[in-house]
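For this view, one protein chain was removed and the others were kept in their places.
Labels for the chains are A and B, by order of writing; each one numbers its residues from 1.
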Amino acid sequence: MSVSNKKGLDYWLPKLVVSPTVAITVIFFYGFVIWTAVLSFTKSRILPQYEFVGFDQYVRLFLNDRWMGALTNLLVFGVLFIAICMIVGLIMAVLLDQNIRAEGALRTIYLYPMALSFIVTGTVWKWLLNPTVGIERFIRSLGWDSFTFDWIIDPNMAIYTIVIAGVWQASGFVMAIFLAGLRGIDTSIIKAAQLDGASLFSVYTRIIIPSMRPVFFSAFIMLAHIAIKSFDLIIALTGGGPGNSTDVPAIFMYQFSFQRGQLGMGAASAIIMLMTVLAILVPYLYSELRTPKNG
Amino acid sequence: MAELNIDNVYKSFGETHILKGINLSIQDGEFVILVGPSGCGKSTLLNCIAGLEEVTDGRIVIGKDDVTHAAPKDRDIAMVFQSYALYPNMNVRKNIAFGLEIRKMPKEEIDAEVHRVAKLLQIEPLLDRKPSQLSGGQRQRVAMGRALARRPKTYLFDEPLSNLDAKLRVEMRTEMKKLHQRLGTTIVYVTHDQIEAMTLADRIAVMKGGVVQQFGTPQEVYDDPANIFVAGFMGSPSMNFLNCEVTESGGNYAVQVDSEGRIFQLPIDPKQADLSQYLGKTVILGIRPEQITHVMPHVEAEPFVTKVPVKIEVTEPTGADTLVLARINDQECECRVHPTEAGKPGEMMEMLFNMSKAVFFDPETEERL
């Protein structure tokens, strides 16, 4: 019997097959991030150039009022968007968990906005929120003449319209995550609690919801990720305006890099965005990877 | 010609050493069982024989071929897995034929082979079903069928019966034994169930911690365990281990036991152990429950049998026998008595200790004396 060498085709093939993706990871992910970082330390303007200026671009960035405004807006939007999505999503999940007859249909309705492009969502809400044609005019026509809902043209309030549209789009998604979490809980625990005399309300608040900590965690990560990257929704809804009142880092980065010929500063803002994501993500991944693996 | 030689095999994953120098010489047609607690390395060893794991050191020789570095398919081995590993997307016929197709066997021969195997295992009516439509026992048969179809030199079984319910397991055990007698091929079979090992094997390799503790026939392993681990692992209920002092009584060595404050000397059969080095020291007496019985006149007269009254702590009827848990030398000791003879908890009962099969271990090394 011939005895084949172990370093045969089956030894090399797997490596060969993943090699394009390894190249992608090394070049397009890590390589490009490093490249962006390098650009952020240069005085590049319209075209990349490699004259290093240290942290100058970061200093300019943080002295720039628009950037600071964009960061503030992101903070306001992020906190409200995440908090409201979580609360609304959780409530909807708990309500849907009550043995609802038309659960499938309702779930489909709650979740469909997630299948839409943020551009579509922005287009629709831009129209609804427009005081001269949308909700404000409609309510006034019903007889409530003093009704005002003009946040989208009010620089102090416009950021909250982003929250409204964002929550409309993403809360169903949070509901789906939470509902999956609720369904994953061992029903014998719930039965045991009910035998102990716990009411339905305390079963949820004392047992079920606390045991869904990991689900909250991952929902939080996903929402934070959406918030930090949010670009299309704001472009479509307010275009960053009125003025710069709904500017966020993603829009800032896009405009400074591709419209204003400030590559160095655009790169610096992108690196700050990446750092923000990592600051949220690394502790999460760390705790995830520490949990024992199966197999 | 398919003896299987495992020659000083080592297997490590990084710093974790799973197999630490395994040597087994398995003869052609032998049914060998690897048994041990989980994590002892028995499944890893089986995977190494199959070629699914690369050995770190050592050699594996099947027949005359050194297959240490051969691919699994070149080893002429078939394997039956605990989960059966039937291809869910193929029906039974395809499952059995898959290996033959890959080996480019002509279509007619494959059909003939599938039918031969199906007939042998009585799964002909199932040939067109998908694995998901089969019961556990049927899947098990199909998994065996897949192995049989290739007519390999050696079969490997990885806990093939452990997913079956108790009754079916006993049935399949018998069937497996019949099958082996019929085929006469070499089988290496992994299990953690010592009863399966006792009933099926020509020889048993008891493993622990990546080392073969003992390799022998079931009776050898049962009567002549190499160390405390093997003695305790094989047999159910397990052998009793009692720390005893060695004394001399009437020119014979004996061990001393204490039952409810009374001291008894149990004379030892010199064939079982030479305890001259241990006089006055403590050894571990290993005695199986069936060697401690209620008083039977014909046994009482035999040599090396001593009558000891013990206090009953618990009784466990098993139907055929009743197990009586007593306290000897302040340690638990199980005795096997006829159901009608068993007393009640708290009562005293006379037991016969038959020392002719007793074994002794060094308390330090836990090795057999």
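Definition applied: a residue touches a chain if its C-beta (ideal position, glycine included) is under 8 Å from a C-beta of that chain, and two chains touch if they have at least 3 such contacts.
We take it that contacts and distances are computed from a predicted model.
Considering only "ABC transporter permease", "Phosphoribosylformylglycinamidine synthase subunit PurL", "Isoquinoline 1-oxidoreductase" or "Formate dehydrogenase iron-sulfur subunit", the record for the omitted chain gives "ABC transporter permease", by its UniProt protein name. The chain that is not drawn here is touched, among residues A:61, A:80, A:128 or A:162, by A:128. The chain that is not drawn here is touched, among residues A:158, A:176 or A:208, by A:176. Of A:191, A:206 or A:225, it is A:225 that touches the chain left out of the display. The chain that is not drawn here is touched, among residues A:41, A:67, A:118 or A:151, by A:118. Taking the complete complex into account, residues 9-10, 13-15, 17-18, 20-22, 24-25, 28-33, 35-36, 39, 48, 92, 95-96, 98, 100, 106-121, 123-128, 133-135, 137-138, 141, 168, 172-173, 176-177, 180-181, 199-202, 215, 218-219, 221-222, 225, 228-229, 231-232, 235-236, 239, 249-250, 253-254, 257-258, 263, 266-267, 269-271, 273-274, 277, 281, 285, 288-289, 294-295 of chain A touch the chain not shown. On the side of chain B, the interface with the absent chain consists of residues 47, 50-52, 71-73, 77-79, 81-89, 98-99, 102-103, 146, 150, using the contact rule stated above.
Note that only the chains that are shown with their structure count from here on.
Centre to centre, using the average C-alpha position, chain A and chain B are separated by 57 Å.
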